[in-house]
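For this view, one protein chain was removed and the others were kept in their places.
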Amino acid sequence: MSQPERNWVEKLSGAKPTTLYMLLIVVSAIFLFIKYQIPVKPDPESVDLYARLATLPKDRPVLVQSDWTNSSRGESAGQFEALMRILMDNEIKFVIYSAADPQAPQVARNVIRFINEERKAEGKAPYKVWENYLDCGYFPNAEGMGQAMKANLRNAFSNKKNRKPDGTDADIWESPVLAGVKSIKDIPLLVNVTASATIDVLIERLGGQVNLGLMCTGVMSPQMVPYYASGQLKGLSGGLKGVYDLEWMMNYGIRGDQVPNDPSLPNRAVCKSNSTIDVKPLQGTTFSRGASYYLSLHAALTLMILAVVAGNLSLISARIKARKG
Amino acid sequence: MQYYDKGWFGVLATVLVVGFILVMIQRAKRHEGNLFIRRIAGLNAIDEAIGRATEMGRPVVMVPGIGGLDAIAVQAINIFAKVCQTAARFATPIKLCCADPAVYAVAQETIRDVYQREGVIERFETDSVQFVSDRQFAFAAGVAGIIQREKVAAAFFLGAFFAESLIFAESANAMGAIQIAGSTQTTQTPFFVAACDYVLIGDEYYAASAYLTREPILIGSLLGQDYSKIFFAALITLGFITVSCERSFTKATGEFKEGKWVALEKERTKGPGDTFMSMWFNPQSIPEAESKVERPQREKNWWEEGGGDAAPAAGGGE
Amino acid sequence: MYEKIKLLIGAVATIGLYSVLYRENKFYRFVEHMFLGLAAGYTLVAVWKETLKVQWWDRMVGTAGDAGSPGTPGFWAFMFLLPIGMMGYMVFNKKHNWMSRIPIGIILGFWSGQQVQIFWSKWGGQLFNSMKPLIPTGGAFVPSTDGLTPEQMAEVGRTVYVSQAVNNIIFTVTILSVLSYFFFSFELKNKFMLGMNKTGRWLLMIGLGAIFGSTVMARFALEIDRMSFIFVELVKALRT
Partner (left out) sequence: MNLLALQWSFRPEDSTKWTYLIVAAIIGFAFMFALSRVPTRMRRVVVGTFTFLSGLFYVLLYIWPQPIDKKPLDIPQGPVESVGFLLQDMVPVVKDFTSILTAFLLGLGVYSLLRVHIGRVARRQRDWQYSGLLLLCMATMLTIGYWDFFMQSANKAVDYSDRANWTTAQYGFDLLFDGMLQQMDAAMFSIIAFFILSAAYRAFRIRSIEATIMLGTALILMLSLMGIASYFTDWLFVQKLAGGNANAFVGNFTLAEISNWIKNNFQVPSLRAMEFGIGIGALAMGLRIWLSLERGGVSA
């Protein structure tokens, strides 16, 4: 094909896909290294989730069902890290288990180890298994697990051992973490970090029994928002935006809409569901994976929008030409 | 012994829809009633796509989605059988890539059969219908590789597709192939609409076999489906009329609590749960008194002794 | 050290698969075939470990219980599934290939029966949810619920405000016209139905566009994470 001379508009609309791909790699990689906090207004569903997490009682453990693996790491890892930081900084005990994938516990353990190292560097006590949290590993049948938890929490988590500080293994029900817990009703919140339909199972089996919080991928969140609206989910963090919302609130805190605006904390998010809540910023790492990815996401989305505009320019200019001639 | 938990209305509606479809199939079998089908652009392009592949001497690739063996996969293979019929006549090479062993078995048998019936069984290569992988992204990588290496001229992506849909569509596009796609996964349809030349949207997918073969049974079934859709539309219309009137002009005087009607102290505005449509669609739970049934007890099996919380793997347990 | 090797291999594999973006090449082909081989091998492990052992073998021969619990019984009738499954392999036999349709027929039969079973539980709720009140019973906009009692809030929830009624009308028009777009066997002649059909297609495009827009975030997030894996984590790991 002999190409006649092309003007800049035609060149823009005729770029090779490879050029675009290179641009996307360059743009998303460069912004990973830039630290800048983009101002946001957290979505009400993530505000609610954060409000739940920040007001948890310290004497009861939270159940964390971690169902993500490395294939959805881009969104789930940020969510899980934020969840761990919030729980640890608020000194809330938790029990972690997985029901979707045999690989999930290992992935979660890696994150806990990494955050403990971070805490040490910040001069805080690391979170210890047995005393501060329990690790129950993997349960093969998500539906059965939900059913069993509803029927009898003790049986559902029976025969699981964790290592005591003195180096011996003991049944998790002897641990101080589960002190005072008899049934699922004693659990103040169950958070599901997932990239699959495990949350549907939880809503079906445990709805009404325990407060459910959800951290899911961006693809899932449009389908899950109706459950938040109907109250079946007490809070929801969807995709990368959800991660960044959480990190934003960890860094700036939240206040109920009846709480007067504190001028020293101007960026606090406003919570409508709990009008007297007053949460100060967390001490420690707040902005991390979510913040660095979110900037790259902006860059990538901008590139996408520019690409669409560029693609349409030639069409428009051709139409203008046709109208003139 | 009762329909409490399903509701009579649900059973009635299901029976009605099943009835529409079966009656229309019977009528069509006797060649009664109209046999019109509206134009579906994607399907008219099949011959064009194969024609191009034949001209260029390059293969046609077909992917029946990554779901298991169900009607979606069967429908895909039905359409592919039609594609292969034309391909067999013109000796156009084909590649059918499966992600499920059961789908592979069906495809293998059906496509071989097509070549047999066309009388050109020698043109059929067993390996042209192949199993690639049942792992989503391994399958995607494999098929993308095949599309690019074989330089396909036409591509058919019909079936249950998930995230991998764009990998196929863009790989085929890079080869300049004509693409005809359709998915019952509504979340993937926009990606096919953006990237492919022809797309079957929604249940155009299920109409395809009727459109291609003009078999009376299929056309009758399609007519039954249309009546079912009209039934749905009528329900919605009836619903918004009655719901609007009820909530505007009447007040709630009582409500169901645990399956029993309890009168309210004070009348109030009707909410979404107070309309009579709601009672059709949301059957009441069983009243407390009727929900307990005492029956004679059988002896425990040996595996049910002890705590008995662990249900046996087969039978017995709930 | 092990972690470093693992990361490095992962990164090389990622780059190999990404190279297809430029064009199909030997490096991609190498990684692709490794991928397919590993996946096939893993499937063969998982088919026993996660499906056949748990769902079939253990239930056929039973499992001995741990101390205290009685174990589970075995049901020999599960053995009949084996010959049924084996009939599938007749597909390559020229004379008896029809027998492969028996297991296939059973699988399809179960699927078909389930369609009848789930039909209403899947669509009934959605139909009911689509019956929206179109006549407003309250003021123009939903008032702020700050500081209301639960009873007052419930009343606000029951009232239809003008803005909601407008949205409900849009909703109803959308669902009916899109439904009419999918009528196949009627020749649409009257102007109203033709208009409905066309509107239906346009409204459908809004829905499809919305899905496209909202899926983009998740897809880019994964790509950014891969970049982070290669440019941040791997570099950090190799330095230490």
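Order as written gives the chain letters A, B and C; numbering starts at 1 within each chain.
Convention: a residue touches a chain if its C-beta (ideal position, glycine included) is under 8 Å from a C-beta of that chain, and two chains touch if they have at least 3 such contacts.
This one's a predicted model, so the numbers in the text were calculated from it and none came from an experiment.
Novice: For the unseen chain, which displayed partners does it touch in the full complex?
Specialist: Across all of the complex, the chain we cannot see touches A, B, C.
Novice: Which of these touches the unseen chain: B:Gly42, B:Pro190 or B:Gly239?
Specialist: Final answer for the missing-chain contact: B:Pro190.
Novice: Mind pulling the chain B residues that touch the left-out chain?
Specialist: 1-6, 11, 14, 17-18, 21-22, 25, 68-69, 71-72, 74-75, 77-78, 81-82, 98, 100-102, 104-106, 108, 110, 113, 117, 126-127, 129-132, 134-138, 140-141, 149, 163-164, 166-167, 169-170, 173, 184, 186, 189-191, 193-195, 201-203, 205-207, 209, 213, 215, 217-218, 221-222, 224-225, 228-229, 232, 286, 290-293, 295-302, 304, 308, 311, 313-318
Novice: Identify the residues of chain C touching the omitted chain, counting contacts across the whole complex.
Specialist: Residues of chain C in contact with the hidden chain: 2, 5-7, 9-11, 13-14, 17-18, 20-21, 29-45, 47-49, 51-52, 55-56, 60-64, 71-77, 79-91, 96, 98-99, 101-103, 105-117, 119, 122-123, 126, 130, 141, 143-144, 167, 170-172, 174-176, 178-179, 181-182, 200-217, 219-220, 222-223, 225-226, 229.
Novice: For review purposes, identify every residue of chain A that touches the missing chain, sorted by number.
Specialist: These residues touch the chain not displayed: 15, 17, 20-21, 24, 38-41, 43, 69-71, 73-74, 103, 105-106, 109, 137-138, 161, 222, 241, 244, 294, 297-298, 300-305, 307-308, 310-312, 315-316.
Here, only the chains that are shown with their structure count from here on.
Novice: Count the touching C-beta pairs: is A-C or B-C ahead?
Specialist: Comparing A-C with B-C, the pair joined by more C-beta contacts is B-C.
Novice: Which chain's C-alpha centroid is most distant from that of chain C?
Specialist: Using the mean of the C-alpha atoms as each chain's centre, the farthest one from chain C is A.
Novice: Distance from the CA centroid of chain A to that of chain B, rounded to the nearest Å?
Specialist: Spacing between the chain centres: roughly 33 Å.
Novice: Using mean CA coordinates as chain centres, what's the gap between chain A and chain C in Å?
Specialist: 20
Novice: Using the touch rule from the top of the page, what residues of chain A touch 2 or more other chains?
Specialist: In chain A, 17, 219 touch at least two other chains.
Novice: Could you pull out the residues of chain C that touch at least 2 other chains?
Specialist: 211, 215
Novice: Under the definition above, what is the set of chain A residues touching chain C in their complex?
Specialist: That would be residues 17-18, 21, 24-25, 28-29, 32-33, 72-75, 77, 140, 159, 217-219, 221-222, 239-241, 257-258, 272, 275, 289, 292-293, 296-297, 300-301, 304 of chain A.
Novice: If we count contacts the way the header does, which residues on chain C are in touch with chain A in the complex?
Specialist: Interface residues on the chain C side: 21-22, 50, 54, 66, 146-147, 211, 214-218, 220-229, 231-232.
Novice: Which chain B residues qualify as touching chain C in the complex?
Specialist: Result: residues 6, 9-11, 13-14, 17-18, 34-38, 68-71, 74, 102, 105-106, 108-109, 126, 132-135, 137-138, 141-142, 144-145, 148-149, 163, 171, 174, 186-187, 189-191, 193-194, 201-204, 207, 210, 219, 222-223, 225-226, 229-230, 232-233, 235-237, 239-240, 242-245, 247-248, 268-272, 277-278, 281-282, 301-307, 310, 312-315 of chain B touch chain C.
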